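The complex is shown incomplete by one protein chain, all other protein chains being positioned as in the whole.
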């Protein structure tokens, strides 16, 4: 199993979620994050003071999937989350050794 | 070492925390997340418009533990976080290669 | 590639970010988290009731870096985020198998 | 801003010997002086209406948009208020309440530009012969109405119009639509003048004296706003009743909003993305302050602090309570849950509906009006809006225009003494306390004329002005900017940095 | 709502020839007319009291609950206000201030259902012979009191009662507990009637004339609320002093809240989970608006704008400042840190305590009252509450009931001229400006009677009503719903979508 972590633009969430459900991914976890990268931020001016805001609001999506589903998952996310502009985000894949469903105690594949 | 990540229902935090401390886990990190899964959300109605809210508030707990503690940790979380209803959440275990305590520079086991 | 995850004190963010950019790390993702550990919290009193607040605000920084950059990254973070007081935080290093840039589809090293 | 004295008001006046004594000189043409009580009430009312706009309306609207557009609502509202304060002082007051000479039935004049000739001792008449208030008080009370009306419009095209467009539109719209309309409906004759002339008539011995006096009366009654004086042929001299601005303020702003919402187009993601209110707490604060401030709007419109003022106050209280409750219960029955948003939307609908009726209807009439207006508005904001699919973001049309029409029509009925109303007044009838004759059919024609005239003038006029603004500065920001939110894109700020 | 005229008030009246002149006719039985100044003040006061409820109280309470229950507090408060506005118009006013005929010492009558017989020229007496205000102003001022009182109760069982239960309870409680109690305490005689009768008595030549006049006086004094008139045998005709509602509003709501908190039970997680206020900022706004609005509540209760009104205003200012400071310092000393919540809780405690005393005590007396009430309330909300372990979520009992009792008792002392108070009034004593005789013992008996009567009537009555409501619709939502929060479970909305 793998944990697929994607950093995306906030307004893309619903599309990505739908694409993943279509794949048969039954669940995911979303976190509001701030991203720093190539994408330029904006400046805010309060009376005298100017602030360069380089951290931009992004969403982090974490999906635990069976290894064989990883590629499909990546495709689904890339296609739906892409706008073609700087700041679209990243996808990271890390190993997942075990998964447990708290309610039932089911393990690994059954837990997803 | 492993990173144990648990998605739980918010009001279970204190119980889980206590169970972990009892195990001798000295620290953990909590993040507010939104979860999508089998658990049904609710609908909100604002004047005309209806919204199906499918993302539910959850807490993500991350604990770095020595490998031998993983099972105990999982048990502690499952038992305390379980309500038996859909939406209780998941536990994920991933490999952790290194850990450093910033204050002292202590490494790995000593850093936890 | 590795994912370096650091839990730091909030007001240290800018310093850490600058140190990393100096290293040539082009991006990172920040999450507001609550940390529980050795560092004592404070008590809040509302009319009659007293609450011991043991969860303290921290920032979680996630950086995907090429393996050879890991040590430099760790040093950069430790030196800048350290105040020498309890609660400075931790650094965790986990394996990262794949990375994709959503915009271009670039892979791994090129994606960072 | 009623243009006819309610009989009860006169009654209560006649009753008080002291007051009569003070009123007497007026008939003899001496200048009456303002009473401290009336002045205190009018100043209090003026600041209450300001409070309706900022922070009231700004919060009511602001809470309903998404976080990223919060400041754009607050800035637009506050900026419109500031802008109108300046325009009103320079030429708005003069165009609305100045003397239009031969054109007086359609527009005021330039005689009061920059408050020319007005000082601390100038006075303005009330609706009770022999009573006046400082003209400055009248000027500033009317200013607050000119401030809030354009601010009401922005809710319709919230989250997607450029700030520059909003400001430019406000300048044009207030000048070309609002000031003339205010003159049509509120450009009325000075009761003292009528009463004096009528007194002459009564006293006139010779025929030509009679004729002279009669001509004088006719002249006075002819030189008023055409809706106020019922000057359209089919109105037969019966003017429309609008105690505090159902037509000039609410129908006017409501239709201008609808047209704007349609012409600027839907918000990106409308219908697809969820756009829940970002802070209902703020909307509740706003609605509450609207309610509190509205007493200045309605009861202040009596221009005095007397029994009729208390009546307008009671009506404003009762209709609002009834309408809030009625929306809550309807929603509870229909959608299964009683929501705060429904409750406060109902309260606002009640306030809008009772506005034209507040000084004419009786409390029980207002209670009924409140109970019925909510289901009507709810039907429009849920069913009608979805059916036609226009994006009236904050339901300016559904609540203000529809609620305003309901109130304007109802006023024609509820003023009837048989329905507990205060009846009609005729200043020339000095014998019987200015009692006038109420005829339902004629009155309803007047009411409907006022409604239709407002819908046409403001609807068509606004459409043209939006086109002009679009041509000059463009109505809409770039899609990316709209997506990022107007706060950062247009104002370079964020509402919250928690 | 004081039912006795303060001597100073009379003094200031007697002083002004102009006023006397106006007052004179009253003695001769002619109808006095309302002054614009008094009318303006009463209308301003009415909207201020509305502002106390919405948004004031709603925010003060709402800020103290958890995010997930914010809207439930706002909705309950706003809905209760709307509901009471309707009930008050239909029958509340009649039951509270109508004529109860033979039962008049216990309850008003049905003669004013739907405001029967009231129009813009109707007037209500004030506490100065020869003065009146429009009855509509009196009606709506009293309405705002009926709106806020039930809203005060909800703080005690916040976060855990069904909306339907709250609404049903409000209907029953206001009808069966509040309206009668208001009549007991505020159902007073028209000063003009007394003075006229007393004048007759003075003028009476023959014995039977004397007797007739005396009977008239006795009749008038007998047909009042039993607490107001001191009609209980042990009260010996000395009525309780409650200038603005310490008993009817605060003790009444406070005890009803305590009973409710106990009967509905503790919140899930009470004592185990931390339940810090979700937005003290909102509570601070609420407390501030309560303070601002409370001037309408207290100074408005003088029903006129005169020197006594200014006294009530000053007392409200001074006691609140002193109480806020006193709570802050006590907490600082005892708990080590001065908190905002403590400061605003103290201010509210001061407002509650000074309410019954505001028109009777002197400023220095109010200063002292403010200083002592805070430690008393702090002791109840921290020590007593924890000791008994009831879950009075927002301390309605600890602040309103205890503060109200402190104030009610203190009023009996602070009214004493030796303590800077204004003394007692006796309208029959027209010779010496209605100077009355103050006897501490009798006065204290009257005060204590009022307190105990309120505690018993409201305490027992409320207990029964909660049972009824529980039987009919159930008091409490399902545990899951309570855990999810009432906002989503009951209203289908969320307070914040940042």
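As written, the chains take the letters A, B, C, D and E, and residue 1 is the first residue of each chain.
Note that contacts are C-beta pairs under 8 Å (C-beta built on N, C-alpha and C of every residue); 3 or more make two chains touch, one makes a residue touch a chain.
Computed from a predicted structure; not experimentally measured.
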Touched by the hidden chain, restricted to displayed chains: A, C, D, E
Per the touch definition above, residue among E:237, E:271 or E:363 touching the missing chain: E:363
Of E:422, E:453 or E:475, the residue in touch with the unshown chain: E:422
Chain E residues that touch the omitted chain in the full complex: 6, 8-9, 11-12, 15-19, 35-38, 40-41, 44, 48, 66-67, 276-281, 284-285, 287-289, 291-292, 295, 299, 304-311, 313-314, 317-318, 320-322, 324-325, 328, 335-341, 343-344, 347, 362-364, 367, 422, 496, 498
Chain C residues that touch the omitted chain in the full complex: 11, 14, 42-46
Residues belonging to chain A that touch the chain removed from view: 44-49, 51, 53
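In this text, only the chains that are shown with their structure count from here on.
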Each chain counted as touching chain A and chain E at once: B, C, D
Copies chain E and chain D - interface residue numbers shared by over half, same or different: different
Longest centre-to-centre distance from chain A, chain (CA-based): E
Comparison of B-C and C-E by number of C-beta pairs in contact, larger one: B-C
Centroid spacing, where centroids are CA-atom means, of chain B and chain D in whole angstrom: 56
Sites on chain E at which at least two other chains make contact: 492-494
Residues of chain B engaged with two or more neighbouring chains: 31, 44-46, 94-95
Chain-chain contacts as defined at top: A-B, A-C, A-D, B-C, B-D, B-E, C-E, D-E
